[in-house]
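Only a single protein chain was left out; the remaining protein chains are all shown in position.
Per-chain residue numbering starts at 1, and chain names A, B and C are given in the order in which the chains are listed.
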Amino acid sequence: MRVGWIGLGAMGWPMAKNLKEAGHEVLVHNRTEAKARAHAEAYGTRAVPLEAVAEAEAIFSCLPTSEEVAAVVEALLPHLREGTLWIDCTSGEPEKSRAIAERLSGRGVAFLDAPVSGGTAGAEAGTLAVMVGGDPAAFERARPLLEAVGRRVVHVGPVGAGHAVKAVNNTLLAANLWAAAEGLLALVKEGVPAGLALEVLNASSGRSFATEELIPNRVLDRSFPLTFKLGLLAKDVRIGARVVEGAGVPSPLFHLVRELYQLAARELGEEADHVEAVKVVEGWAGEAIR
Amino acid sequence: MRVGWIGLGAMGWPMAKNLKEAGHEVLVHNRTEAKARAHAEAYGTRAVPLEAVAEAEAIFSCLPTSEEVAAVVEALLPHLREGTLWIDCTSGEPEKSRAIAERLSGRGVAFLDAPVSGGTAGAEAGTLAVMVGGDPAAFERARPLLEAVGRRVVHVGPVGAGHAVKAVNNTLLAANLWAAAEGLLALVKEGVPAGLALEVLNASSGRSFATEELIPNRVLDRSFPLTFKLGLLAKDVRIGARVVEGAGVPSPLFHLVRELYQLAARELGEEADHVEAVKVVEGWAGEAIR
Amino acid sequence: MRVGWIGLGAMGWPMAKNLKEAGHEVLVHNRTEAKARAHAEAYGTRAVPLEAVAEAEAIFSCLPTSEEVAAVVEALLPHLREGTLWIDCTSGEPEKSRAIAERLSGRGVAFLDAPVSGGTAGAEAGTLAVMVGGDPAAFERARPLLEAVGRRVVHVGPVGAGHAVKAVNNTLLAANLWAAAEGLLALVKEGVPAGLALEVLNASSGRSFATEELIPNRVLDRSFPLTFKLGLLAKDVRIGARVVEGAGVPSPLFHLVRELYQLAARELGEEADHVEAVKVVEGWAGEAIR
Partner (left out) sequence: MRVGWIGLGAMGWPMAKNLKEAGHEVLVHNRTEAKARAHAEAYGTRAVPLEAVAEAEAIFSCLPTSEEVAAVVEALLPHLREGTLWIDCTSGEPEKSRAIAERLSGRGVAFLDAPVSGGTAGAEAGTLAVMVGGDPAAFERARPLLEAVGRRVVHVGPVGAGHAVKAVNNTLLAANLWAAAEGLLALVKEGVPAGLALEVLNASSGRSFATEELIPNRVLDRSFPLTFKLGLLAKDVRIGARVVEGAGVPSPLFHLVRELYQLAARELGEEADHVEAVKVVEGWAGEAIR
């Protein structure tokens, strides 16, 4: 199939490569043109100007926020052909996705929100989890393409549902990480080494992805590799809070987590890695998780 | 070894049996005497009055709170012999344990706090995780006994450290469960079935014991089996909040969780199962996790 | 001056009367027409269909939310004449007001957001505080009209600023009231009569409008008169949280207050009086403020 790909960031770059390697013709576009040319040279995709992406049967967008997606959709709108499929892998906002879907629907273009989870490692390996919102028939058309980039591809509901699930997932990650930081710092200050505490927590009911993966592999050794920016997690948590608000669920915990990550992004900068958020609690505690 | 066991509740009953089956002579005592006699008949342990427990070389206590432990220690104090080992499996309070340890130390009795995790199923199977605080030499003496009731026995620090780790574990469980409830209810209201959402979360970074075990097996099917009382989790969360307070760690999240479980225990009663806490959020949302 | 008035609710009814009594010709419109006719009969105003309001030089709107204002503006838009002044006394949303202002500006109509504070008593007496956002020249034109309905008329900033200040005011009210309820209930349970506690607080640094006015006059005597619906306060608090979000101020307290009033409105119903929110804390505490 002829596939368009807009956005060659840390996630988009390997995902577009995987589509090409699955046998598709891939037209890549990036705001910084040189990046698209480099991708073309490296993997045999084709670097094209934005309007040329409209020639594809299916168009992927993989951008920082729904704002950029909306802008790109507006720019391409006059060029799009009826029957085209638009698949948005951005970690976007349900409400904005619904507005974008409506815009595209006026041109006979179906929209799916299809954010992914699994990090750059999962993107490289093609083992991402993909949570998809949109029309079931459109989902069935997109499935072979999505299975080229991810291993667990799940249709979760109508347009916006993919983005909602992604935002909730990341808010839970943020909540579980912050709670673990508070608890572990207290234990360290009471004389319990964090490694021992984690050994027990992870054999017990307090365990989470944060205690099993993030803290042992990134905090205890103080490596804090940059894999996902704090500014982006703070944005996802804002979307998560919007989702619970929109649904009318009183959610004191989601909202506290929202504010904690806003202030963490203020204190540490948007460019820090998301796991560095624990450094805010470390600063308050006057101790490190170790 | 001659071992004393005080407290034959849902956890203590099978743990005392496992000690007996590991070849020890076990003297059991329970406030309701008939329960001790039933245990003796069923497993060949020996039901004794409280003072007779002092004849044991090692004494286990497994009671609702540190208050009851302190009362039993006071009552037995005149009868205790130097060199006895006291092992407290209660989910108790670090501060109170330190006070109890000091009382016992005046009689030449070593104290270990050794709370367990793994529920009644783990207690039956002898596969509990045991987190132990206290003197390392005393821990080594206790280890064979603890390995008769648990599979993962970890010495985490000085007296009180076991109780601190247990309280933090349970507060994390409480936090992760409540956060998941808020997020899932919003998704359900937006048209995403909770089972699908959990499938994605559990393949992603938002996962926790709450999303992997509790909600799929107890909430989705509305079974809510009574395995651990909400009133006891609310107590553990109070202890968890005391631990972070005592350590001087500013902890907005732990304290919000504390208050949420206090109000849940008020609304649903102390006798409800701990997982029923999600029903408070369900009530606010006007929807069920399903 | 010929003045239009849209919305004859608890606040709008006496405000329109005061405009008439200040010597203006007042065209009143209300969705339920009978209400407008009753106003005309009682005070000598003129009940008119919506389009006829466009004949006024200045148009007031006083509606439940910005949604209704936007709808009315759309409906009237084709009829509006250049140079008209639109004054919106609704407790609305800054963002939506900016959008409305832009729509009106396309027709040469200036928009001011001018929410009021002081309750129905202040509306009757013409002693309301009025916080106004918008162009300074438009404000000067509106001032004589606003001084007919309020005593303290303050221009606080550009379009939306009036609504922002109103929302912040009401969120502070909500925060101060809830905090007072928590503290007073604890004191009552410790044997301190609430009236005595208030006497001390109100002579000290803990005092607020909530402790000086609302609790003594509405809670202690259990009268809870319906003067301002809980559902409307919950809405204002949502707007307040939007304001701090939009401004990029990490605000854990505003967001907790937001969630507490959402759940209060769920538990007590939107039609309860706003001061009844304390009943939620009373329910949790198992005690009344008395």
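Following the convention adopted for this analysis, a residue touches a chain if its C-beta (ideal position, glycine included) is under 8 Å from a C-beta of that chain, and two chains touch if they have at least 3 such contacts.
Keep in mind that what you see is a predicted model, and the values were worked out from it rather than measured.
**Student:** Tell me which residue among C:42, C:71 or C:200 touches the hidden chain in the full complex.
**Tutor:** That would be C:200, which touches the missing chain.
**Student:** Of the residues B:25, B:68, B:259 or B:287, I need the one that contacts the missing chain.
**Tutor:** B:259
**Student:** List the residues of chain C that touch the chain left out of this view.
**Tutor:** Chain C touches the missing chain through residues 94, 117-118, 129, 131, 152, 154-158, 160-161, 164-165, 168-173, 175-176, 178-180, 182-187, 189-193, 196-197, 199-201, 203-209, 211, 213, 240, 243-244, 246-254, 256-257, 260, 281, 284-287.
**Student:** What residues on chain A make contact with the chain left out of this view?
**Tutor:** Interface with the chain not displayed, on the chain A side: 252, 256, 262-263, 266-267, 283-284, 286.
**Student:** Against the chain that's been left off, what residues of chain B make contact? List them.
**Tutor:** Per the touch rule, chain B residues meeting the hidden chain are 238, 245, 248, 250-252, 255-256, 258-260, 262-263, 266.
Basically, only the chains that are shown with their structure count from here on.
**Student:** For this structure, which two chains have more C-beta pairs in contact than any other pair?
**Tutor:** Counting C-beta pairs in contact for each chain pair, the top pair is A-B.
**Student:** Closest chain to the protein's overall Cα mean, using per-chain Cα means, please.
**Tutor:** A
**Student:** Please flag the chain sitting at the greatest distance from chain B, going by CA centroids.
**Tutor:** Of all chains, C has its centre farthest from that of chain B.
**Student:** What positions in chain C touch 2 or more of the other chains?
**Tutor:** Residue numbers touching two or more other chains: 252, 256, 262-263, 266.
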